[in-house]
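One protein chain is absent from this view; the other protein chains keep their places.
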Amino acid sequence: MKYFFTVILALFLVTGFVFATGTKEGVKTLVYGTTEKVTDMDPASAYDFHTWEIFQNIYQGLLSYPPGKTNIVPGLAESYSANAKGDQFTFKLRKGVKFTDGTPFNAQAVKWTIDRVIALKGDPSWLVTDFVKSVDVVDDYTVRFNLKGPIAYFPALAATVPYFPENPNVYPKDKIVRNPSELKGGALVGLGPYKVVSFKRDEEVVLEANPDYYGEKPKIDRIVIRYFADATTMRLALEKGEIDLAYKTLNPSDIADLSKNSKFTTYKLSGPYIRYVCFETSESVFKNKILRQAFGALINRPEIMKKVFLNQNEPLYSMVPKGMIYHTDDFKNTLGDGNIALADKLLKEAGYSKEKPLTFDLWYTPSHYGDTEVDMAEVLKAQLEKSSMMKVTLKSAEWATYKQQWKAKQMAVYLLGWYPDYIDPDNYTAAFAGTSGSKGMGINFSDPKWDALFTKEQTNTDPAVRKAVFEKIQKMWTDEAPTVPIFQGNLYVFTRKDVGGVEIGPTLIFNYNALYFKK
Amino acid sequence: MPELLKVKNLTKNFPVEKNILDVLLAGRKRNFVHAVDNISFSIMEGEVLGLAGESGSGKSTTGRLILRLLEPTAGSIYYRGKNMVSIHRKEMEALRSKIQIVFQDPNSSLSPRMSVGDAIGHPLIIHNMGTREERKEKVLDLMGKIGLTPASFLYKKYPHQLSGGQSQRVVLARALITSPDFIVADEPIAMADVSVRALILELMKKLKAEFNLTYLFITHDLATAKYLCDRVAIMYLGRIVEIGTRDELFGNPHHPYTKALLAAVPVPEPKRRRTEEMPKGEIPSAIEPPSGCHFHPRCPYAMPRCSEAKPEMRSVSPDHYSACFLNE
Amino acid sequence: MTQKSRNIEASGYSSSERMGRIFGWLIKANKKYGAEWWILVFGAVIILFISYTAIFPGTLAPYSPLDQNTGPQLMAPGPGHPFGTDNLSRDILSRMIYGSRTILGVAFTAAILSSIIGIPLGLISGFLGGIFDRIFSLIMDSVYSFPGLILAIAFAAMLGPGVVNITLAVSVVYIPTYFRLVRGQTLTIKEELYVEAARAIGARRSVILGKYIFPNVIATVVVIFSLNIADAIMTEAALSYIGLGLPAGIPDWGMDLAMGKKYLPSGIWWMITFPGLMIMTLALGFTMLGEGLSEILNPRLLER
Amino acid sequence: MNKPILEIKNLCIDYPISIGTVHAVEDVSIILNKGEVLGLVGESGCGKSTLGLSLLKLIRPPGKVSGGEILYRGKDVLKMSGSEMLKFRGQNIAMVFQNPLTSLNPLFKVKDQFLETIHYHKPEIKQEEAVRMSENILESLGIDKERMHDYPHQLSGGMRQRIMIGLGLIMQPDILVADEPTTSLDVIVEAGFIDLLNRLRERFNLTIILITHNLGLVAEIADRVVVMYGGRIMEVGSADNIFSRPLHPYTFGLINCIPNIELEQKELITMPGNPPDLVNPPPGCRFAPRCPKVMDICKEEVPEVKEYNGRKVACRLY
Partner (left out) sequence: MKNLLRYIITRILLTIPMIFILLTLVFVILRIMPGDPVSAMLGAHAPEEVIEQKKEELGLNKPIIIQYINYMNKLLHFDLGESMIFKQKVIVPIREKLPATIELTFFGMFFTLLFGIFPGAYAASRRRKGRDFAIRIYANVVYCIPVYWMGLMLQLILGIWLGWFPIAGRVNARILVSTFERTGFYTLDTLLAGNLYAFGDVMLHLFLPSLTLGIVLSGIFVRLTRANMLDVLKSEYILSARARGIPERKIVYKHALKNAFIPVLTMLGLQFALLLAGAILTEMTFSWPGIGRLLMERIYLRDYPTIQGVIVVFALFVSIVSLIVDILYAMVDPRVKY
């Protein structure tokens, strides 16, 4: 038995040190670390940023965005045209493009793909089904989309992942694919610059340059996406040189440390992601808008940014994020930051006092929004209790429970976050204060006057009219305060100094073929 | 002398546990340890009956069966003509004020967390005898009689504070407190030190006279049996092989096993050499006892028929019975 | 000596005399039990001290555990902040002091809860035997042989964070521990000669259970109770550590440890060192108390 | 008279415990001659087992010899070095313990335990030779040599006790110390065992120290008897003398307090009281508090072991 122990101990020490410090692999590879997860490896089903990012690199849209830009350029379509009414779009396809197995890329393939998306009813299928009535094959290299109505921004939709043409001989028609191994041929190859050569869920995805790509060959032959279980591990891997690039999502302390490290290049991206407080406005104590205002007045956004996020995110004073059209800073002007005097006044008005404080539970969800959520809740509690007329108890629930609870009106105040479905102020406002959207969010705010304004903004295409409406809505928001904005998120990318070509624009599309090693 | 206790065809089998697979495969057919195998005897009032044998002969089981601490598999036990096997448990519990048992190990037959007074007095509480003061008085009185002195000092002691002899006295006192007329003494001196044995034996003799007791005295030591008993029964592997009055049994042993036992008893008399040949081997397992006469594999006088048929009890002389074919 | 005169004497002690007496008693006990005695005393001292901080945190803590303005963020241990500050500039020492209240309360209550369910069940199951015993033992053994923490996790996830909920989750896990121990002891004691002797004097089953078996079982339970609190402390902290314990706003060692984990790569050692040390020390207190007690009360118990 | 093989001189053994020191053996001197069987008799706690263990320097800590010497053929056992001691145990003195059920390592076959013993004493002996030696000794003990391949649990109690003897005798020691060898055996097996001991004694020219509380056993086999009480020797004498004319009141009590199957006794001799507390022993004769013939001086001064009519006794009556 002693021998057994000795042998294994020797294994640890000898092999561990001798071999691990010995040779190194020779192949030049870019290793990209992330804490995200791949969902379904199927454009008809995946609906998250990271999986879309991979698809954007192994597939091509009919139209696409150049790296870092927001203008739409031709992709697999050489050109497109719309009819006069704007409800028919015709795409002229690039000729001579072939899928790896020799299947030609043509109009039939485009129609097959769109039909499949419609039939499978995956999560992102609404991006197709809400707009597209049917697809016609005009000839081998011409395809026509018949829309349900005129949609001016259809080219932007056509650049999204569900519209990416797939190889009809590879994807099964009637089944959503989760892993590449379920595909015919077992490999995930599209018409994009990269192909997936190996896929191991939650461990690694290996991409290699696609030799059949019609465009410019990528500068890096092989990209390994390495999945980390937590930010800390990823940070250490970056520091130890195990990965070349880290993107999404690091902890504030890691971001702060890495930004100071001269070995790395830091990219700061302003994201469309916002965080805010929701109130249940129909039944809870917060149906009184004065209390909501008081709550809003007590929040000290710069302090939260400083303490919890080390100033890596921006304070937000409107539900419409900064940098987006029609944004105004109304909350800053009316309720302010940490405005204890105002809050006390409002609370007194509502009949509260030091002896009879407003007592309520503030809900948060501890893991859905990352490790900082607990800190934010703690800081919020402290800020709220700066008014002697408030007594806050923190309560938390996991995401699945959280959602049930807001539906059941069990939470009076709770913290939420928002990634937009589409980049428009409408998606940041009507979704919370419009009667139907508000109900889904558990806010249960309903006001015909507001609903009328939302309808006006949604149907009118005149920018001046929309501007006026949105400015009015943002002003009204500070009065009714169905939600109170807190901050707007930034994203950080860290690379080793020798990596270049990180170009990520407001669309958050990350084109790997722009990456290169400086030499 | 009237008959106090009569045991008739008493049998006790203990099932041997089987594992689940065997139960599933072979059903619930079980093996048994045949601890007591169809024995009969009776005890007269005021008599001391000795039950002797090697360990594993079933003598202690017999003692427990008489108090129904174990439920007999078959047979009947009559106490003053009443069959104790068929009466209800409650009734049996009540009857235990009249029939008592003293175990081999006095230390473990006392709860470590009950004081001497409580332990001795507890049977009175159970059988609802007397008031609190009366009970205490009775306990102290009995403690005095039994030599647990100073009684009021020992009353509050706990078992671990007592010496071996004192513990055994406490056990005796507990057995006697409800004034029983029959006591099963299960090797009461086996664990005691040599010098204490005599004290307890003498005490038992004294108490017998004083309280008009009847004993079933279980022992492995024939010398003690000879000293104390009026009649003696010898057990081997669950069966009684020989029973008779003291003088008969020791003076004229009949069964080869009895003879061997007697010969094996060491005597404090130097250089007395054994002439008798000792039986071969050791007592076999009671799960599958030998066929016929259980003793035949070890018996120096074994005949072919001994392994075939079970010898019946037969009279050797008046008041002396033996189960051996040599008898015929 | 009569009872009365002893009382008069006892009340006549001056405090220093009494201290002397206590000290003398300690020395005497040390002579009698040796090292085990000091293990017990050491454990008891830890427990007493931490209990004191739990009951009167205000007398020792320099700050409120929730105060976010005690100094700079992530300050290393130094003057004013012997244990440093955390990322929200809260004083870690104060959080440790107030946190003891949470963990002690939860662990103690959980241990009591599981014992008041497990002990009677084990006692009755072991004593009655038969099919009732078989079913109960099967259930309890199944649960026992399974990693308790996983069950606690399942329960904690079901109930959601909160002091009461976590207490319930922890207590459920330890019911089988008591059940098995008490059942085992009951089975052993049931076979003791003195129980047979009790039957022989005509005692009913309820009397045997109450007067002969229970008092002898309970002695072993004391030891297990102490060891069990140590286990419960670690389970509570583990649940908090993986985020299933308490909501924010209640100082809790396990949660502080989890918070500190994020700062590990930045080398912020004080955020993980102190909460862990506290958990360990408290658990050690109860373990040592338990071990000391077991060696003194029942030397064979731990050698299962 | 030839030179004694073993001589114990003024041996004292103490056990320090938490509440004081137990004087387990006090001032004991015994002479053992080659070829004789010495019975060491006393009740439990009289120090007889401790004395037996001390002959092999096997007293469990914290017990220790606090005085006196044990001379084996003139050499002091207590001063032997570790390796000398290892040789001494087994080659010169063997010991057999009370409980045959627990005296054999349950995880090793009988054969392995024999071979191991031989190996550590005589590494030069080859395996086959060692096996043969073991078989021989087993046969002389009346055990089938096939039993060599059994584990201890497969053997009966009597057989295990014989194997213990075999293990003790395999290196052909001069002295066999048997500590209560038959207490856990049944009467018939016990009788067989005693017969065996008598045969072995003649065959191997053994010197035996039989430690027991059973006077019957001693009477059957011993040449000389030492009676101990409370850690001290009360009386030493030939078996005949001790049993027919005991001098010491304790010896007399011991012989007559148990029923004798050969006699018709009306009443047994009883010795009231308890064995002495060895931490705080009575100042005088250990037996004084229980002695029927006690005198005042007995309670004050410890009596010396004196010669009396060619016998030795520690009592002031003589």
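All chains are identified by letter, namely A, B, C and D, in their written order; residue positions are counted from 1 within each chain.
Quick note on the criterion: contacts are C-beta pairs under 8 Å (C-beta built on N, C-alpha and C of every residue); 3 or more make two chains touch, one makes a residue touch a chain.
Since we're looking at a predicted model, the values are computed, not measured.
Participant: Out of A:134, A:266, A:333 or A:367, which touches the unshown chain?
Facilitator: Considering the complete complex, A:367 is the one touching the chain left out.
Participant: Out of D:44, D:102, D:280 or D:309, which residue would touch the omitted chain in the full complex?
Facilitator: With D:44, D:102, D:280 or D:309 as choices, the missing chain is touched by D:102.
Participant: So which of C:44, C:74 or C:149 would be touching the chain we can't see?
Facilitator: Missing-chain contact among the listed residues: C:149.
Participant: For the chain left off this view, which of D:34, D:87, D:299 or D:316 is in contact with it?
Facilitator: Here the residue in touch with the unshown chain is D:87.
Participant: What chain A residues would touch the chain not displayed?
Facilitator: Its contact residues with the unshown chain are 5, 8-9, 11-12, 15-25, 29, 31, 33, 39-40, 123, 176, 178-179, 198, 200-204, 206, 224, 226, 228-230, 232-233, 236-237, 240, 242-243, 367, 397-405, 407, 416, 418, 431, 437, 440-441.
Participant: Hey, which chain D residues sit against the chain that's not shown?
Facilitator: Interface with the chain not displayed, on the chain D side: 56, 58, 60, 85-91, 94-99, 102-108, 116-117, 120-121, 151, 153, 164, 167-168, 171.
Participant: Applying the definition given at the start, please give the residues of chain C touching the unseen chain.
Facilitator: These residues touch the chain not displayed: 35, 39, 138-139, 141-151, 153-155, 157-158, 160, 230, 234, 237-238, 241-242, 257, 260-261, 264-265, 267, 269, 272-273, 275-276, 279-281, 283-284, 287-288, 291, 302-304.
Here, only the chains that are shown with their structure count from here on.
Participant: In the absence of chain C, which chains stay connected to one another through touching?
Facilitator: A | B, D
Participant: On a C-alpha centroid basis, what's the spacing between chain A and chain B, in Å?
Facilitator: For chain A versus chain B, the centre distance works out to 87 Å.
Participant: Going through chain D residue by residue, note those that touch at least 2 other chains and give them in order.
Facilitator: Residue numbers touching two or more other chains: none in chain D.
Participant: Would you pull the chain C residues touching chain B in the complex into a rising list?
Facilitator: Touching chain B: residues 192-194, 196-204, 207, 211-212, 215-216, 219 of chain C.
Participant: Would you pull the chain B residues touching chain D in the complex into a rising list?
Facilitator: Residue positions touching the partner: 54-55, 163, 165, 193-195, 197-199, 201-202, 220-224, 226-228, 250, 260-272, 274, 278-279, 281-283.
Participant: Chain B touches which residues of chain D in the complex?
Facilitator: Residue list for chain D touching chain B: 43-44, 156-158, 186-192, 194-195, 213-220, 222, 239-240, 243-244, 253-255, 257-262, 265, 267-272, 274-275, 290.
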